[in-house]
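What you see is the complex with one protein chain gone and the rest in place.
First chain written, first letter: the chains are A, B and C, and each begins at residue 1.
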Amino acid sequence: MSGKIRIGVLGASGYTGADLVRLALNHPRMEITALTANTHAGKAMAEVFPHLGFVELPRLTTIEEADWDRVDAVFCGLPHGTTQEITRKVLAEHPRVKFIDMSADFRLRDPETYKTWYGHEHMALDLQAEAVYGLTEHYRTAIRDARLVACPGCYPTATLMSLLPLAAGGLIDVSDIVIDAKSGVSGAGRSLKQNLLFTEAGEGLSPYSVGKHRHAPEIEQEISKASGEQVIVNFTPHLIPMSRGELCTSYVRLTGSTTADDLRAALGEAYRDEAFVHVAPPGVLPQTQNVRGSNHCQIGVVADRIPGRAIVISVIDNLVKGSAGQAVQNFNLMFDLEETTGLTQQALFP
Amino acid sequence: MSGKIRIGVLGASGYTGADLVRLALNHPRMEITALTANTHAGKAMAEVFPHLGFVELPRLTTIEEADWDRVDAVFCGLPHGTTQEITRKVLAEHPRVKFIDMSADFRLRDPETYKTWYGHEHMALDLQAEAVYGLTEHYRTAIRDARLVACPGCYPTATLMSLLPLAAGGLIDVSDIVIDAKSGVSGAGRSLKQNLLFTEAGEGLSPYSVGKHRHAPEIEQEISKASGEQVIVNFTPHLIPMSRGELCTSYVRLTGSTTADDLRAALGEAYRDEAFVHVAPPGVLPQTQNVRGSNHCQIGVVADRIPGRAIVISVIDNLVKGSAGQAVQNFNLMFDLEETTGLTQQALFP
Amino acid sequence: MSGKIRIGVLGASGYTGADLVRLALNHPRMEITALTANTHAGKAMAEVFPHLGFVELPRLTTIEEADWDRVDAVFCGLPHGTTQEITRKVLAEHPRVKFIDMSADFRLRDPETYKTWYGHEHMALDLQAEAVYGLTEHYRTAIRDARLVACPGCYPTATLMSLLPLAAGGLIDVSDIVIDAKSGVSGAGRSLKQNLLFTEAGEGLSPYSVGKHRHAPEIEQEISKASGEQVIVNFTPHLIPMSRGELCTSYVRLTGSTTADDLRAALGEAYRDEAFVHVAPPGVLPQTQNVRGSNHCQIGVVADRIPGRAIVISVIDNLVKGSAGQAVQNFNLMFDLEETTGLTQQALFP
Partner (left out) sequence: MSGKIRIGVLGASGYTGADLVRLALNHPRMEITALTANTHAGKAMAEVFPHLGFVELPRLTTIEEADWDRVDAVFCGLPHGTTQEITRKVLAEHPRVKFIDMSADFRLRDPETYKTWYGHEHMALDLQAEAVYGLTEHYRTAIRDARLVACPGCYPTATLMSLLPLAAGGLIDVSDIVIDAKSGVSGAGRSLKQNLLFTEAGEGLSPYSVGKHRHAPEIEQEISKASGEQVIVNFTPHLIPMSRGELCTSYVRLTGSTTADDLRAALGEAYRDEAFVHVAPPGVLPQTQNVRGSNHCQIGVVADRIPGRAIVISVIDNLVKGSAGQAVQNFNLMFDLEETTGLTQQALFP
């Protein structure tokens, strides 16, 4: 197949949707045929996102108005909770469509966990059972054949990329993981909340959702699976006065005589052939500036001064590898394209 | 010709050089074969710019060590004053090389003006005479055939793009132009100056070089040429607490019965077929967020409440359309490529 | 009188109100006895502004619940339009109360102008006639005896402080004034608007309300009065990615053989004995960093390269000298206190 693959973006008036459009416009095989945003239906994209006003794009419509016959793949950037029924409807009526969900709706495999953290029953359990967790480097084979991919949250992406190989390899004590997470403000979306105003978030630093952030069960699900143990992690997010970027500092206890160098070697081995995941050499520390606007993830390991402990640091751009970029990476797999297609842009720095 | 065109970047440890590398990596016809940075010679690019550490790049060398036989085009991002002799040497020894200068060395056509503003005699007057001013949309034909292109400064690019058609069309009184210019901090380069520290430039706003910025004579040269009058402009730059982006607010007096709508129409006509220059519809104001990381220039016109006056606003990314991007655009012309090649990325927002 | 003067703050949940509280807490003669915020009535101030949670403060109430018998002076930080009737009521029922209005409701002396710019008839014309314009350094005598003071807008404060002495002295051509104004985001208040989000306003620069900002008629009113001519100015505001601070760059044409040095001398003379207004020596440019958090205003003058023109730059902290600080300065005059009482804090830098 060499023609264009037609894509629709649900929730195109949010940051995740906009970044998907940005990437799609640079993707040689994508053609954007549908953009939905219920509260902005009828508007041109330029009215909602002026930075996308220099290219031709379909007008925003409601979900109902979208012409699914002209869509081969759907990227969904709707708020969690609204996605389940829409997904069901789209997939029921258009079984050939591939659905790449950037919302939280299909990430948690255990319905009870979902209910506990999201406060209501899951409304599409059959699809949940079918959904493949879209952490590309770790679910590549399943993603290739999937019809419904649940892209991970931004924090889980950054965290799991650095911890999964260590948990799977038995190199760290998974019962003692502390994840101090820091995110730019775009992680909170484009909603009008007081704490997201420039005047409130600027020149300041705030922890939030401490002990109750919904990305915790997602991280635990995957580390539990990798390690074979039922894991609870400490996950503590902080809001940083920058627009993009995410850095997770994980504090881990090493098993047996494992050293920090062993961790670095294991990560290097795990990601040796990866285009987007990079393990920093000893002495080099990741920083979000390195990945801004790109699909890269960078991981560094430092020995703790406390014997038997190490510090694992990972960075991503929360809107790219943490959302729209990873979605495109999964799309490439699902449509049998080179995995890096449309994602070769390096970071924008400064 | 369909193979790769080999490029060298002089001054690759500065922001302009780095952004050129970023764009080159995304350009389907460029191959980077030389990167020079005298004070960092011997280092890997990743040591100087960690965000470029995820791709293979030549090691940094001195200018002397660069292998010009393997270079078809040179992009020069050296500080002004150092470029003239290097250009002469490179072009003398390698006459087939095309030289795209992003420094200030060949922008001013009048040697006296150069001497007045830069404090020394020009050291390559013959090349100065040969150099084509690289404001792409206005010198396209000459650029195509040029061996040496002097890319405009960032402020002149933003300003001239909005004012040249108006001056050329006799729509504004060129003896009464006030340009209030605002730039992100990267416009000052990567040099270690106290006023560029985060703690000094952050959360604050500073005018600088008022009445004596070296981009003033460059703007005057071009407006004089377009209007046929000898022009002095008011040009007042301000440092804004952001990394990238430039906005010039020009206050103009209209000739005869010209209206703001006439200005907008003239600009719309001038740039109707341009891929990178966009005239905003009435009521829409340009903002730097719209062009961050892209090669776009956006222009807006508003009628002043003072009868017979108008406000013309233009924005660019100072490192892209204001430097490396425009350089690539010129390169495309010089090598007979589609002018937008490698420059189709939309803005990174947020 | 040496006891405490009891103050009430209307609109204490906005930035202006909060900064008034901050200053009042440091004022040796003020005691805060009432804080109102209708939508937050019943809450502790710490819930609305956590940074004010380390001191004892009255609980927020509705305006109706406020005990005016325990209030000697009212500072009003309500949105414009709502203040007129409240002021009338408070002053009618409590004639001994002094009313210091930080809203826009009593700034414009001409009812027609008010109606044109605010879209409705003024609802307290008698009080409007009584109100004194609170630009302290220029209305000091009247303020001392006033019962109702209308504190100027932030932009008018910065602009008029630099231009009034020049207009009054006939040193500039008041028919040709261009004011390019730049403000931090707090100037827009604490309202939930998309363009004020960190992700939207950060790392970017936006002009706004070009040709239609409500501070224009206020500036015109005062320059007209000072010069004796009916004046229209160009006033063009821009939103800057910082929380506090305002810088106005005014482009003026000099009369007769006046020079930029003459302007500087006239300003120096006008403000020679002022504690809060400072004229920079030649070669020194004001910047907002110099005044952040303080009640200072700094003014600089630079000769334009265009003969017969000059550039006048002024900076203030929009929430202090541009609002709450000037209000306190007026309060000091109205209660016969040393004018600098409670306002001696220098800028917070960095």
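What to note about this one:
Here is the rule we use: contacts are C-beta pairs under 8 Å (C-beta built on N, C-alpha and C of every residue); 3 or more make two chains touch, one makes a residue touch a chain.
Predicted model, so just to flag it, every value in this text is computed and none were measured.
Of the options A:Asn38, A:Thr82, A:Thr113 or A:Asn234, the residue whose C-beta touches the omitted chain is A:Asn234. When the full complex is taken into account, the listed residue touching the unshown chain is A:Arg244, out of A:His40, A:His215 or A:Arg244. Among the residues B:Ala37, B:Val71 or B:Val185, only B:Val185 touches the chain that is left out of the figure. Touch with the chain omitted from the figure is made, among A:Gly77, A:Gly187, A:Gly202 or A:Gly342, by A:Gly202. The set of subunit C residues touching the chain not shown comprises 15, 18, 22, 25-26, 49-55, 185-186, 202-203, 243-244, 278, 284, 287, 289-294, 296, 298, 344-350. Within subunit B, the residues in touch with the undisplayed chain are 15, 185-186, 190, 192-194, 196-203, 241-243. If you put the missing chain back, the residues of subunit A touching it would be 178, 180, 182, 184, 199-200, 202-208, 210-211, 216, 232-234, 236, 238, 240-245, 247, 249, 251, 285-289, 292, 302-306, 309, 311, 313, 315, 350.
In this text, only the chains that are shown with their structure count from here on.
The greatest number of inter-chain C-beta pairs in contact is found between B-C. A separation of 46 Å divides the Cα centre of subunit A from that of subunit C. Averaging C-alpha coordinates per chain places the centre of subunit A 36 Å away from that of subunit B.
Contact of a single residue of subunit A with at least two other chains is seen at positions 15, 185-186, 202-203, 243.
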